[in-house]
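Worksheet: one structure, shown below.
Missing here is one protein chain; the remaining ones are kept as they sit in the complex.
Our next item is subunit A:
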Amino acid sequence: MFVRGLKRKCFDGEEDIEGTLAGIKAIPSYNLQRQSLLDMSLVKLQLCHMLVEPNLCRSVLIANTVRQIQEEMTQDGTWQMINTQSTGQASLDRLVSTDILCRSSRDSAEGKHVPAYGTFNKDFESDQAQDRTETMSTASSVQAPRNLQSNVWEMENPQENKGNFQKSLDQIFETLENKSPNSVEDLFSEVDNSYYDLDTMLTGMMSNTKMGHCDSLETFSPPTNTASNSNCKSDLSDLDHIVEILVES
């Protein structure tokens, strides 16, 4: 479960393990850090795509990083969704302090408890006030890699009420899947594709990194993207509904 000689920090004494979900908190912060890095990378990829003259080298390097993280997450079989969404906590500062991530994998460090999924709506609003490109990371975190779904089902978690939990997640993914694909095109319509076929490349990279299935999730873009503004508002209310489901379970 712990890769690359990661030193395991003993959370057991510090936190309440008896709750059904508290056991999840015992997962080392390395996973949180990794999730943050994944989120950040996805934001960067999206931004790459929106430039008039995208930098291919940069896009390739970031996409490779995303792929690497996802491969490791697949091997680990651990996912932030389960870890954080049930806490119901909202954190204004989505990204873990970067110093933590910069330490070598041998040192584990206390990471801020960053919700990746459950508090989507609240983070959305708070991020708007900040003049940061990481605003989009909130949206991106919802773009759970496709294999995330299967891993959720595979994960051993005796402390969970597995049935209800999976059912909720099923609902989430069904709802998101049914989003109209037109909104995705709206997102990309203003980009100048004459330079080269970035649509193919980016979508391809996303597919390659097991994200093609979740193109529909891109409708959850922040209001700053005018092309899909109208889609956002209806999506937000849907998300409220989804978040409620998650919290209730």
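Definition applied: a contact is a pair of C-beta atoms (placed from the backbone, for glycine too) under 8 Å apart; a residue touches a chain by one contact, two chains touch by 3 or more; residues count from 1.
Operating definition for what follows: contacts and distances are computed from a predicted model.
Engineer: Which of the following is the UniProt-recorded protein name of the chain this complex doesn't show: "Guanine nucleotide-binding protein subunit gamma", "Latexin", "Serine/threonine-protein phosphatase 2A 55 kDa regulatory subunit B" or "Small ribosomal subunit protein mS31"?
Structural biologist: "Serine/threonine-protein phosphatase 2A 55 kDa regulatory subunit B"
Engineer: Looking at A:32, A:45 or A:69, which residue reaches the missing chain?
Structural biologist: Per the contact definition at the top, the residue touching the missing chain is A:69.
Engineer: For subunit A, which residues lie in contact with the unshown chain of the complex?
Structural biologist: Those residues of subunit A that touch the unshown chain are 4, 34, 37, 40, 44, 53, 55-58, 60-61, 63-65, 68-69, 95, 98-99, 101-105, 195-197, 200-201, 203-205, 207-208.
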